[in-house]
Each structure stands twice: as C-alpha cells, then as structure tokens.
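Written below as structure tokens is the structure these notes are about.
Omission of a single protein chain aside, the complex is shown with its protein chains in their original locations.
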Amino acid sequence: MLTREEILEIDRAISAVPYRKAACIEALKVVQTHRGWISDESLRTVAGYLEMSVDDLDSVATFYNLIFRKPVGRHVILLCDSISCWVMGYEQLRERLRDHLGIDYGETTADGRYTLLPNPCLGTCDCAPALMIDNDLYRKVTPEMLESILSKYL
Amino acid sequence: MPRIHIDHREYDVRPGRNLLETCLSLGFDLPYFCWHPALGSVGACRQCAVKAFANAEDTNGKLVMACMESVADGQRISIRDPQAVEFRENVIGWLMTNHPHDCAVCDEGGSCHLQDMTVMTGHAYRKFRFNKRTYRNQYLGPFLNHEMNRCIQCYRCVRFYKDYAGGHDLDAFASANRVYFGRSDDGVLENEFSGNLAEVCPTGVFTDKTLKQHYTRKWDLTSAPSVCVHCSVGCNTLAGERYGSLRLISNRYNGSVNGYFLCDRGRFGYEFVNVSSRIREPRIPVNTQGESWEEHVHKATEVFRGTRIVGIGSPRASLEANFVLSRIAGRGNFYHGVSSSEFELSKTASQILAKGTVPSLSLKDVEKCDVVVIWGEDVTNTAPMLALAVRQALRNRPMEKSIAANIPPWNDAATRERVQQERGPLVIGSYGTTRLDEVASMTFRASPGALSRVGCAVANQLDDAAPLAGTLDEEEQAVANEIVRVLRSARRPVIISGVSSGSMEVLQSAANMAEAVRRHNADTGLVLTFPACNSLGLALMEGRPFAELLHEEQDRRGTLIILENDLYRHADPRTVQKIVALFDHVIVIDHTWHETARNAQLVLPAGTFAESEGTFVNNEGRAQRYFQVYEPVNGIRESWRWLLTLGNALGVSQKGPWNSHDEIVRALAASADVFEPVMRVAPSANYRIYGQRIPRQPHRYSGRTAMSANRSVSEGKPPEDRDAPLSYTMEGTRLPPPSVAIPFFWWPGWNSVQSVAKYQDEVGGPLRGGDPGIRLLEPTSKAPLYFSVSAQKPPEVIVVPLHHIFGSEELSVLAPAIAERCPKPYLAAGPMTFGMHTADHGAVMRLEIHGRMLTLPVVVDPAMPKGVAGLPVGLPGMEYFELPASASVIMQLQNAE
Partner (left out) sequence: MEKPLTQHIRADGKPLSLNEYERVGGYSALRKVLSGMTPGDVLNVVKDSNLRGRGGAGFPTGLKWSFVPQDGPRPRYLICNADEMEPGTFKDRLLLECTPHQLIEGMIIAAFAIGADVSYVFLRWAYREAARIINVAIHEAQEAGYLGRNILGSGYDLAMHLHTGAGRYICGEETALLNSLEGKRAIPRAKPPFPQVSGLFGKPTIVNNVETLCCIPPIITHGAEWFRKLSLTSDAGTKIYGVSGKVKKPGAWELPMGVSLRELIEEYAGGMLDGHKFRGALPGGASTDFLVELDVKMDYSSVAAAGSRLGTGTVVVLDDRTCPVGFVRNLEQFFAQESCGFCTPCREGIPWIRNILTAMENGEGMPGDIDLLERHARGLGPGHTFCAFAPGAMEPLQSALRFFRDDFIRHIEEHTCPWREHPVNDHNSRGFVVPHLQTNYHAADTH
C-alpha cells in the first residue's frame, strides 16, 4: 500500500510525463525516500500503481545504482571513488571507515545505522576527497574528520 | 536495385534491407548474435562488423555493424578486411570471458550458434585469465531450463519475449557486466510462446526442459518434417526421435505459416507420443493365432465379415485415413467424428472460405494487416500462433510514421522508440476476457446474440445488402459505429472468427462483416479457426455428424469403426453409449487409451503423427504433409494401414488395391476436385535426388552399430520407407531437399537452427522452391455471401465455451509439462451473472445444462457481461456439453472463502 503522501508525490511525477510508466524511476525514488529501500513488496505496489509488470519495473530498478533493492542502514554513506578523489587519497577514508564502522562497500553496520557504498565522481573534484551522507555533501574530508562527521547521523 | 561491392565484387541487392541480411542472403558467412530475422537489429553484440569504404579511393575504411547499415547503391564493404576479421574474433573473445565453456554438458552443444560463430571467427585460444562472474539460475516452470552463466547478453530473449510476444515476466536486470536475463523472481514463465526462447537464445541459457528428460544431441536425432497436431493453424515442425521415443519438437520454418516460431502447446505437447497411456498392441477379443499382428487382426475380424460397416472419422486424423475409412464404410456410412454443432459450424466455415469472396489469410498475410477485428474468439487459446501474428500486425499502422521519419523497419529499437506505445486498431468482440485484450483498441464483451447483432449491423452499415439481425441498443450501436470507422480506415483489414465460439450466429455475422468490408477494400482478408488440426480437411469430405446415427433405423446393426477419436469429447455420454450400443462390433483405431477405446471390442494401435505420414488441411485451407519420423514397434501401424488391413479382412473392396500411401493420395486426389492438389503437396515415395533418398539422420549420427547391441551385435537392416522419399538412416543425399521434405536444418559451419537462412531464397523469405503446403480453397464467388442471422431471444443465463491453450486440446494435455499448466475445471461468470453477492470467486455452484447437473467452483471474470457464464472446454475430467447452452437451475453450495 502506498501512503497518501507517496501517492501525491508519485502523481506529481506522473503529471510531468505522457504516460504513467514513464514516471517509474521517480516513483521508485519517492518510495525509497519514505522507506529507505525498495522491497519486493514496495516493488509490486509501485508496479501496480503504474500499471506495469513487476518484472518490467524491477528491470529498471536494478539498472540504477541509487535505487536500493536490498535494505540499507538509516544513513547511506556514498564515498566518491573516482579519479580526483583517488589522487587525493580517498582510499584512506575507506580504510578508516572500515576500521571505525567495521563495514566495507555494500555492507551495513550491525546496528543498522550506516551503509557504505562507493559512488562515482561527486562533482566536487577541486575539494577532493569527498563523500555524501544522505543528502549532505562533505568536501576535503580527511580521515581525522570522519568520526565527528559520522556522529551527526544517529 | 542497389548495386553494392563486397570485397571488390559487385552484387545487385534488394533495397531497404540492412547489410547483414543482405550478406547472408548472398550466401556470405557473416557472424551475428543480436540480430534475428524476425526481430530485426539493435546493434548490441557488435559481432557483424564489416569494413565500409567511403568510395573507390578510400583504402582505410571504417568498421561498421552490418546489421545497422542500410544497403545503398554504390556502397563498398569488405568482410575479409583484416581489421574486421580481427575485431570479429575479439568480440567472441569478449563474449567468452564469462562463458563457462561447458559445451560437453550443455544441451545446446552441437546445435549452438555460439559454437558456430566461435569457429567461424577463428577464436581458438583463451586469453582471459581472471575470474568469471557467476549467476544464480531460476526455476522457470515446466518448459524451460535456465543456465545464466552461459549468457552472452545478446538481448534476444527479452526482445522476443517482451517486445515480440508481449510477455510481461522476463526481462533484463542489473547493468554493466552483471546484466541478468530472467524473471524478477523464480516462477513459471507465463507467456504462451516462451518455448521459442530455446531457439531464439543463441547459446544454452534457455533450453527445452522436456528434451532434458531424455536428452539427445541434435546429431543423434532421427528427424522428419512434421505438422503440429495441436490446433488448426498447422505450424510446421521438426520432430526428432531416438531409441523409439520422440525427443524434441522444434520449429520448421515456413514463411507463410509459422515463420520462425511455435507456441508452447505445439512445442511441448509432443510427449503424448511417449506416455504410458499409449495403445501399444492390438487388443483382440478372441484367441487368435497368426504370424503377424495383421494375421491376428484378419482372423479376429472374420466374424465381422459381411456386416454393414459404419465409419466415424476424425478431425485429428489425416485426410488419407479418413478417406480410406470413408471408402471402406461406403457412401452414406461415413460419419464425421464431431458434434453436430461443430459439424455445422465447420461446414459453414468451409463454405465461407470456398464460396465467399474473401480469401483466407496465412499468418504471414495477417502480419501485414493494419486493422484487426476478432469476433468471438480467444485466439491465444484456440490458435495461439495467430495471436502472435496479430500482435505483429498491430505494429503496422504506427510504423508508417517511423518509416516516414526514415527509420527502416529492421531498425527495431529505433522503430519502437519512435512508435512508443502506439498500436494499430484491434477490436475484440468476445464473451469475456481474452489474452489479447491488453493490446486491443476496443473490447466488446457480449453474449453470442449481441455479438451477431453487432456484427450484422456493421456489415449492414458497410453494405445495405447485408441483412440485419435485430435492433441494437445504444452501447451496441456505438460499438458498431466504431468498428465501421476502423474498418473504413484500413489499408488491409482482417476479420478473425471461427468455430471455437461454438456459435453459428457469431461465425455468420463475422463472415458478413468480412464480405461487406470486402465491398470497400479488395485487400480484406478473413481468418477462421477450427478446433483440430484437420477439422477443415474433414469438413471438406462427405458425411454427416455421428450423432445422427441415433436417428437412423435402429435395427441395422453391424460393425462400427471409430478412427482416432474419443467420441466422449464430441457428445454427451448417454448419446455415445446409445450409438455404440447400436452396433454388434466396435473397432477403435487410435494411439491413446480413452473412454471410447476402452469400451471397444477390438482396439488397434495407431501411429501418432510421429509414426505415420499424412496430410492435414489447416485453417487457412492449406494442405500440408507430415512424414513418419520413425517406424513404430510392436503392433503400432499408421491408421490408414490398419484400415487397409481391416478392409481386406472385412472383405470390403475398395477401389484399390491400395498398398502404399502414394496410392491412397492418388485416389483421394481423384475423389473430389477440392482434393486434387493434394497430389502435389509432397513428392512421391519414388522421388530421389541423383538416385538418393533424403536421410532422416544427419551425417554425424552416432552409435548406430551399438544402439541395439544389447539385443544383437549384428547390425540389423534398417527399415525401408515405402511411403516417403526419406531414408531412416544417415545415408542419402547431402543436397538440400525440396522444402516440404526438409528433415533438419543443417549447413556446413551452421549447426544451429540459424542455418535456416541457407534454405531460404533470401533471409526471412520463403524457403527455396516455395513454402510448403498448397491452398485448397480460394474464394470463387463474385457476389458476397451473406447469411441471414436470426435473432433469438437469449436465455437468462447462457453458458459459452472457453478455451485453454494448456488443457483444452485432447493430446497435448497428456504431456506432463502441459498438464502442469492446465487449470482445474471451473465455471467462469461475470460479477453480474449470478447476482453480485452469490457469484464470488471460489464459491461452488451447482447448475444444470441440457438436463445434466454440474458442480464447479466459480472464477469471476470481471469482463463477462450479465447473463453470460463460461465453461472451459475439454479439460481432463470435464464431460462434453454442447455450448453455448442455457443454464437453468442454479444453486450455491458453498460460499467463497
């Protein structure tokens, strides 16, 4: 079941395109924003609402790396792993996160607080290395800064 | 005609095609994967690279994908160019990085397009030294195996399943080199054409699960050209045998009929040939002695000699067998083994095709139509491949726009992107939901009476001369107007109807529509479906429906011969019992046990299509020959052969002596004008190519000397086929046989089904020498053939026949894989039919039809109009009811959960 809020937001997306199906990526993001990830159940619900088959929708959903078809933690850390950040040493951030949180790419902390994912270039290469947590961008991050950044996300 | 240069030689080629199909048509071996002649090009695999040069001076050139380039006059390309050759080898190298190299244990091995292309490009050494990705496989139902690790990501499966066949539950998932083809989750592939994936997939990802249960390599199959027996479309098939069992049905290309595909009923229904309910030996009532089964039978039937002989023929038996039976029985004593209503409907349908003005269309013709009206049929369930053709026809109207935007139709992705969701007009008039509704521009769900009223009104609006059948209400009038509108807009309209609706009014009103449209548009076509593979053939023969035996003088007893028929599927049990009781002796010739056979005194085991030869007339009116795949063992004989034996034994003189199939065909052809062309459907048994027969076994057939070594080490003499120009061994001509007699597609370098191209005039065109089959019926009349349909007062509840691709057909449902997909008996009803609160999903109802009681769970079909209910036809465990019929007493036994 979609919530009223979700339906409202999905309908808005539908109004911007010529047919329902075309709004499917937006609809998935709406549901993901509210629920954290796209479970099989959510997938079926959205597919039904957009009058498309579950397979059709899953085909689209699994193409995009920011649609999560598996559960994630309360906060998703997107660590830029592209060239400028690599040159500027993002690998140290990854090591530090692994030591600190005990998770590597694709993993979620046992307390369900963080999920760590690599992400292509965040478009802030002059301030490398960079990472995003949820909707917030952090630039020129050093391993030392990580702890205090993370502490903001409960 | 464009003139192009390939490796410095000039060729005149057909315009409007792409370079790949052009090169293949010219006979070049150019490798490819993602392109498919029926699916067009998308340019994904990059395998078909050639060098293109800007002009005669250009010596550098650039690589292009042949499948993505239109031919153009003056074009210069090279297939042999070293850079192109290197690139094509590289492509295989890339495809192979993750391929498991498991040919030895792969069902595709030996008929694998990937193997062929690998050899063709010369890729022989593996340079990739890293880990392969591995996938999880899925359970996809009883028809197909899934082995994703073999996938080369050509995207053909989704393009066929989703884009071409309209499936919803197979797709591409994930991305990059993790792309996965399958379902969102494990489960049965629902689409009725899923089996084609086994042929469409160029490697072993999707393979035939039924074959796996008795696996045989292509090179070890003894094969013959055959014709599907599971509906009236008559798709051409290749049937392969080993060790006395039928192992595989695959597509036999026929450009006019089934093209490259088959439906799942046709592909997987074959196992009825192998099941334990086969009749394998004659059942003879008295202790007889004899050397051979023939002698036994001869002795056993001596007592019948001199009695009156009555024959009941069959819509699933060949023309030849029916013909021999009709001659043994003699004039007036040959009956059609179909219900009286089916008899009238089939006769009428055959008259529409022969005496009307509208030609019946082949599936190929249907694909070219731009407006489709389906009247009273659920074609996906009654003539599945017709539904597939309709889906393609719906692309024509919108495609005019993409063509106008200079997008050639072979450019598949671009065409679909341009066309988006648009489809040409499809109007479906039906009793309830049909599988094609999802692509219909308009659906009209109605009772038979309302369908015929609207049909006649449409005809009348188009041509005053067409009679009306009652007055329309407002909704009906709107529907009629819309149909008239779309028909008037058509370039090539087709009206589809048939016998499966069970309703004469519906059939006749559809014919009226077609006749009336034809007044406006000479390109109008008609397609009528029939219940069985040779229904039309039988309908073209003389005779009456067998139920009329009841009305004959009761004292003329005698011998009843029932040919390939379970009468209980064509009449209610009391009627059948009464008819059978009229005779002293009852002989059944059939291949599978059923109620009729169990109650006969003498039962003779008939060959199935795989163990006999014969001719069927499909719904188009096309006579098609099928050939014996293997010699049956024990007492199994072709029906016609048993009939000859019986004729001799009973002392009935035919106009014979007929000893061979050819002789019967000749007599059949002479018996009526309509059958005259049957002579020319296939070459006679004497036909040879440079003195040689056409081998049923490929030249790589293995183990011949060993296969019967458990019985005897000396190799027995192979059986000789006296009825066909084919041999049962690998000996024979290596030249391509005439199109009707191709036992397998195989060409040097092309071991897979893709070798079909080598047998065609040009890629996707007719087979060399013309597509097999001869049409027996062409419209003869200049004046329209209109029927006056009488408006009848509808009963309160009318029960109509419903059909299931998996279940309604007698033989295929014996195949375990098909049986798994067969629904349980039920009663379908609209939400309004039995009153809203009573008819709920799952409620158990008791109703009376024709004085017989029936208790069934209800399935609610929201599309069914008030006053209509439906009964699935032919499901195992369901008795015969003549439908449509009124249902009177209704009682609810149990509420829905």
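For reference, chains read A and B in written order, and residue numbers begin at 1 within each chain.
Note that contacts are C-beta pairs under 8 Å (C-beta built on N, C-alpha and C of every residue); 3 or more make two chains touch, one makes a residue touch a chain.
Just so we're clear, the structure is a prediction, and the values are computed from it rather than from any experiment.
> Of the chains you can see, which ones touch the chain that is left out?
A, B
> Can you say which of A:L2, A:V54 or A:L78 touches the chain missing from this structure?
Considering the complete complex, A:L78 is the one touching the chain left out.
> Can you tell me which of B:L30, B:A66, B:V91 or B:L726 touches the chain that was removed from the display?
B:V91
> Touch as defined at the start, partner being the missing chain; which of B:S78, B:Q153 or B:T645 qualifies?
Candidates B:S78, B:Q153 or B:T645; residue touching the omitted chain: B:Q153.
> Contact with the hidden chain only, please: which chain B residues?
42-47, 49, 62-64, 68, 86-87, 90-91, 94-95, 97-98, 127-136, 148, 152-153, 155, 172-180, 182, 401-402, 405-407, 411, 413-414, 417-420
> By the contact criterion defined above, which parts of chain A meet the unshown chain? Give residue numbers in ascending order.
16-18, 21-26, 28-29, 37, 59-70, 72, 78, 81-84, 86-88, 91, 94, 104-107, 115, 117-128, 132, 135-137
The rule is simple: only the chains that are shown with their structure count from here on.
> On a C-alpha centroid basis, what's the spacing between chain A and chain B, in Å?
Measuring from centre to centre gives 49 Å for this pair.
> Provide the residue numbers of chain A that touch chain B in the complex, in ascending order.
19, 40, 43, 53-56, 58-59, 62-63, 65
> Taking the complex as given, what residues does chain B use to touch chain A?
Touch list, chain B to chain A: 162, 168-175, 180, 183-185, 421.
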